[in-house]
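Here the complex is missing a single protein chain, while all its other protein chains stay put.
Presenting subunit A:
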């Protein structure tokens, strides 16, 4: 079985970003960038499937600027066999990313595509589902457990009410939630080895993808900041404030 796993380069999850001076975007210059945390989980799951003997090849794919080679090298260091960068300087919307990934999937014919459920920059939570529609594959979103059983992927999904189990006929699409696994760290020898693994490059144009944006961002603003309130001395003062001052209990 062949697995395709997608990785996005995003701002580090621990950084609180700020809106830029002309209110057109957030300020990302000189910030630490990293692999999207949900994609780390996707890579880890793909590698575990290979280690378990369910998969024999893991291909990592990223769509973005040249700098995305870093996150692809990370995926290779973690255990992916080869990587593909679809290079574009444009900030693609999820639909365009899904179309690009579909074109890659048409070439690669993976049995399973694993994506992070959302990227922590745009917070869209769309690409996996869109890719599933475009490739006419079943989808197991927000996965907290994944098992391969013959030609079926069994996915436990984290849903608002609890957990749901679905069976997906392969080829299928899975998006990862937080509890699917705990990603490993790349070892130094593997980081060195990753430098020699194949990393190919293509472009949306070469794949014949229309990446025309459908949305226009008119402005980006800072949400109203919450002011820190007061410290109370003890529980009695807290209860009294909640009753008399805030009137919420």
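We take it that a contact is a pair of C-beta atoms (placed from the backbone, for glycine too) under 8 Å apart; a residue touches a chain by one contact, two chains touch by 3 or more; residues count from 1.
In the analysis below, contacts and distances are computed from a predicted model.
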Identity of the absent chain, which is to be given by its UniProt protein name, from "Electron transfer flavoprotein subunit alpha", "Molybdopterin synthase sulfur carrier subunit", "Ectoine/hydroxyectoine ABC transporter permease subunit EhuD" or "Acyl-protein synthetase LuxE domain-containing protein": "Electron transfer flavoprotein subunit alpha"
Touch with the omitted chain, as defined above, among A:11, A:43, A:58 or A:77: A:11
Contact footprint on subunit A, counting only the chain that is left out: 11, 13-14, 16-19, 26, 38, 93-95, 98, 117-118, 120-134, 137-142, 144, 154, 157-169, 172, 177-179, 213-223, 226, 228-232, 234-236, 238-239, 241-242, 246, 248-249
